[in-house]
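These notes concern the structure reproduced below.
Only one protein chain is missing; all other protein chains are in place.
Showing chain A:
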Amino acid sequence: MRVRALRSPLSWLAAVLAVGLLAGCGGASEASGKPAGPSIPNCGVEVPTGTPPARVFAAFHNAIEAVYALGAGDKVVGAAYLDNQLLPEYAAQFTAASYYPEEYPSREEVLRLDPDFVVSGFTGAYTAEGLGTRAELNKIGIGSYLFTQYCPSADGKDQKDLAGNDVSLDSVYGDLTDLGRVLGKTAEARALVEKMKKTVAGTESKLAGVTRPRVAMLNRPGGGELRVFGTGDVATTIIEKAGGTQAFGDVPGRLTRIGTEELIKRRPDVIVVPACCGAGVGPSGAQEVIDGLRKDPALANVPAVRDGRIYAVTFAEVTPGVRNADAVARLAKLLHPEKF
């Protein structure tokens, strides 16, 4: 945190008050005896750097892979919720961690693993129904990090109550950089972000002047309603970086339920279905939804259905994290095969 020069007597007074307040409230971090490095603001919570955490609990796919990609996989004591198969390079190391595949492990279950830090890829981990709010975790000496595209409007709020977050790839790079600093892996983070930027730049360089197809990304949990990814999700960023146009570019938020008629009206040229959720789920997990769309006679005139351009991806690659750059490259190949 940068400290501004204090000039007026009033700002001195404010500073003294602030220090007093911090000393009053921040007893826990003092008690844990860690030397406080400069802290990083993360969704309104200050996360200290300096002494890297030794026992990390990672919740959700993107958080788990980020910790491994940053080279801190040996610190993972527990993990929950894989959306897809873990990237093969981490699979061997991952077996050491306690893994909770389906539900949130209970708060007690997580505390039993005695983590000193929690990294979460989605908002829900830090709610009363999850592991507790970040303030509550902090009180018992457990630090926390949340991917900033899922910052809630206030600590403890869930997925339904997100702040107006930046869903660009820059925010993903920012998360990986910040998380790298917190985990004491600054150099690894820099290398990872450079590699991702190179992949995206390489893809973009091949896409100059292409005609951009209209792309809808959607899923259909449990065979129920269609849910399209809107402009408040990194999916939109990936579509556009890959040389497509978001067919639901005027729909805000992460996921919006729509009826079949709305999909017909939007006439997407390409439909992308992310497969989810489970440690064994690959892209083929989207097949049932894809077959359903192909067979629906109401959709027969939609260009994506008519031309057979419905593609499966993994949900993990369209959530903010280390896979996003490869996701851009892969989607670009699907949208513009002639360019690759």
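Quick notes on this one:
Going forward, a residue touches a chain if its C-beta (ideal position, glycine included) is under 8 Å from a C-beta of that chain, and two chains touch if they have at least 3 such contacts; residues count from 1.
In the analysis below, contacts and distances are computed from a predicted model.
Considering only "Iron complex transport system permease protein", "Putative zinc-finger", "Cytochrome c oxidase subunit 2" or "ParA family protein", the record for the omitted chain gives "Iron complex transport system permease protein", by its UniProt protein name. Within the complete assembly, A:256 is the residue of A:62, A:256 or A:324 that touches the hidden chain.
Touch with the hidden chain on the side of chain A covers residues 102-103, 221-225, 248, 251, 256-262, 264-265, 277, 288, 296-301.
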